[in-house]
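The structure under discussion appears below in the form of structure tokens.
Apart from one protein chain that is not included, each protein chain of the complex appears where it belongs.
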Amino acid sequence: MGFEDLQHNFMTGRIEDLVKWARRNSVWPATFGLACCAIEMMSVGAADYDLSRLGMEVFRASPRQADLMVVAGRVSQKMAPVLRQVYDQMMEPKWVISMGVCASTGGMFNNYAIVQGVDQIVPVDVYAPGCPPSPETLLHAILTLHEKIRTGEITRRPGSTAPAGEQATGGWVPTVPDAVRVATPR
Amino acid sequence: MSETNTALGAALPPSAVLPEVPRLPDRLVDQLAFPPRDRYLQMVEAFKAAGFEMCADLCAVDYLTHPGRTLPDGVRSERFEVVVNLLSMSLRQRVRIRVQVPEVDPTVSSIVDVYPGADAMEREAFDMMGIIFEGHPDLTRILMPEDWEGHPLRKDYGVGRIPVQFKEAPGPR
Amino acid sequence: MDQYLPILILMVLALLFTAFSLVSSAMLAPRKKPSAAKLAPYECGIVPNREPPQRFPVRFYLVSMIFIIFDIEIVFLYPWAVVFHQIATFGLIEVVVFAAVVFVSFLFLVSNGALTWGPPKSLTAGMPPRTSDSTISRISATRPQPGEAA
Partner (left out) sequence: MSEHDHHDRDPERDHRLEIESTILPAETSEGAQELLPRSGTDASELRREVGAVLRLPEGNYIDPSDIDIERREDETMIINMGPQHPSTHGVLRLMLELDGETVLRTKPIIGYLHTGMEKTGEELTYAQGSTNVTRMDYLSPLHNELVFSLATEALLNVEVPPRAVWIRMLMTELNRVSSHLMWMATNGMDLGSTSMMIYGFREREMVLSFFEKTTGLRMNNNFIRPGGVAADLPDGWQDDIEVICDTILARTFEYDELLTGQPIFRERTEAIGNLTAEEALALSVTGPILRSTGVPWDLRRSMPYLAYDKLDFDVIVGTYGDNFDRYSVRLNEIRESIKMIRQIAEQMPPGDYRVQDRKVTPPPRARIDESMEALIHHFKIFTEGFRVPEGEVYVAIESPRGELGCYLVSDGTSKPYRLHIRGPSFVNLQVLPVLLRGGLMADAVAVISSVDPVMGEVDR
């Protein structure tokens, strides 16, 4: 018996809201700062923009204790498998914010070295535009994620954002794309 | 610039020194030297003895699509060029040594024994341009993944641009 | 008999709590086989391709042994604290003697160098405490640049 088999009825409805409320208000980000966006992520964490209002000021270094991976910066071909490995090692209710245009679509670096969009490697929940996104944009992205947690399913990740292989295995085994380094000329 | 030239000239093998690039503001006119490949290490050692304490920069340039560049008469232009920038704090001067490296065997002697700081720069030149430095302690890739084929900064290596969907952009050149 | 009632209640509560947490986690936990990556040790994102080293320097176990000594000392303080009022001054002297004995072992450890880890760190012995201005010099434009560098 697991949560996903609970029918949505009057009694269970309240437990789900309680769980969603708890998860939403203490999402711990994993420090995945890559490039310039990481500096903006740090200034969001610092005093002026203050992530601790949302219960997120604790940046967990190890993925074992993190719920949210903010991919802050451009993902190079050499970094792609590392990103996939850290994503796989994160605990289960996990979300991904792709911060900045370089993470979302490769941005201005449309060349051999940058993975054109981090959603080729990990399923992304929220895309934050900007280069670098100003702290307000990142806060807005985090609030969108909270909204998504509040209205989304508790445990099963929505199939749509995941890469193609996700539905085939019922959405539970984190699928690894065939070649994590997309552009490595084989 | 000319008096240090003669002072160095005595110590140096006869090397063609480009007269000067007319238009640069005087502060930026560095001394240039074009040693042949076999006398390159010897010239670097001579410059080190002449008071150039630091090797500021070392990079490789691929002249595949721009062969006709101004070179002093005694120098035959090859495809690759290794540019070493030495800095002298006492003389407050820079010298730029430009070595021509042919495409068939792109090997140059490594200057790590004279300037240990050039170690990572030579690895980058090897990784990006494919220039082999003999005598380098650990000539492996430094920026690209280990199993990457090809040297990205060469002119015949495409940019790897992925055509953007919403406008018919030319394919990866 | 009534002395032992609170202990009994405490045990029942403990049992109840563990049972509740075990059952609820078994019930609510997602039912899935953890993937190979999740079971792999975390090495800063790198998949380890060499097996972790078997031999650890003895210094690491030394630290755990030192911890046990002082942990036992604290454990003995708890019952002492409960009956502190009945055995007033005698109890105080007793615990001070006990603490002194354990402190001797601490002195032995420090003298043996169990707690000094790294190489000795001092530039020159007896240096005055440095401030952010004491060990730097300012070279202004008026004074001519010292010609020879280094």
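As written, the chain order gives the labels A, B and C, with residue 1 at the start of each chain.
Assume a residue touches a chain if its C-beta (ideal position, glycine included) is under 8 Å from a C-beta of that chain, and two chains touch if they have at least 3 such contacts.
If you're wondering where the values come from, they're calculated on a predicted model, not measured in any experiment.
Chemist: Among the chains you can see, which ones touch the chain that has been omitted?
Modeler: A, B, C
Chemist: Of the residues in chain C, which ones touch the absent chain?
Modeler: Against the missing chain, chain C presents residues 31-33, 35-37, 43-50, 53, 55-57, 59-60, 117-119, 121-123, 129-133, 135-142, 145-146, 149-150.
Chemist: Even though one chain is hidden, which residues of chain B still touch it in the full complex?
Modeler: 21, 23-25, 27-28, 30, 53-57, 59, 61-62, 65-66, 69-70, 83, 85, 87, 89, 92, 94, 96, 113, 115-121, 124, 128, 137-138, 140-147, 152-153, 159-160
Chemist: Could you pull out which residues of chain A are in touch with the chain that's been left out?
Modeler: The list for chain A reads 1-2, 5, 30-36, 38-40, 42-43, 46-48, 59, 61, 63, 73-74, 76-82, 84-86, 108-109, 111-114, 131-132, 134, 165, 168-170, 172-173, 175-176, 178-181.
What we mean here is this: only the chains that are shown with their structure count from here on.
Chemist: Nearest chain to the global Cα centroid?
Modeler: Centroid comparison flags A as closest.
Chemist: What whole-Å value do you get for the distance between chain B and chain C if each is reduced to the mean of its CA atoms?
Modeler: The answer is 53 Å.
Chemist: Which whole number of Å gives the spacing of the CA centres of chain A and chain B?
Modeler: 43
Chemist: Would you kindly tell me how far, in whole Å, the mean C-alpha position of chain C lies from that of chain A?
Modeler: Their C-alpha centroids are separated by 33 Å.
Chemist: Can you list the residues on chain A that touch chain B in the complex?
Modeler: Chain A residues touching chain B: 77-78, 106, 110-113, 116, 181, 183-185.
Chemist: Within the complex, which stretch of chain C touches chain A?
Modeler: 27-33, 35, 37-38, 40, 42, 45-47
Chemist: What part of chain A is in contact with chain C in the complex they form?
Modeler: Counting only chain A, the residues touching chain C are 1-4, 62-64, 81-86, 88-89, 92, 155, 172-174, 176.
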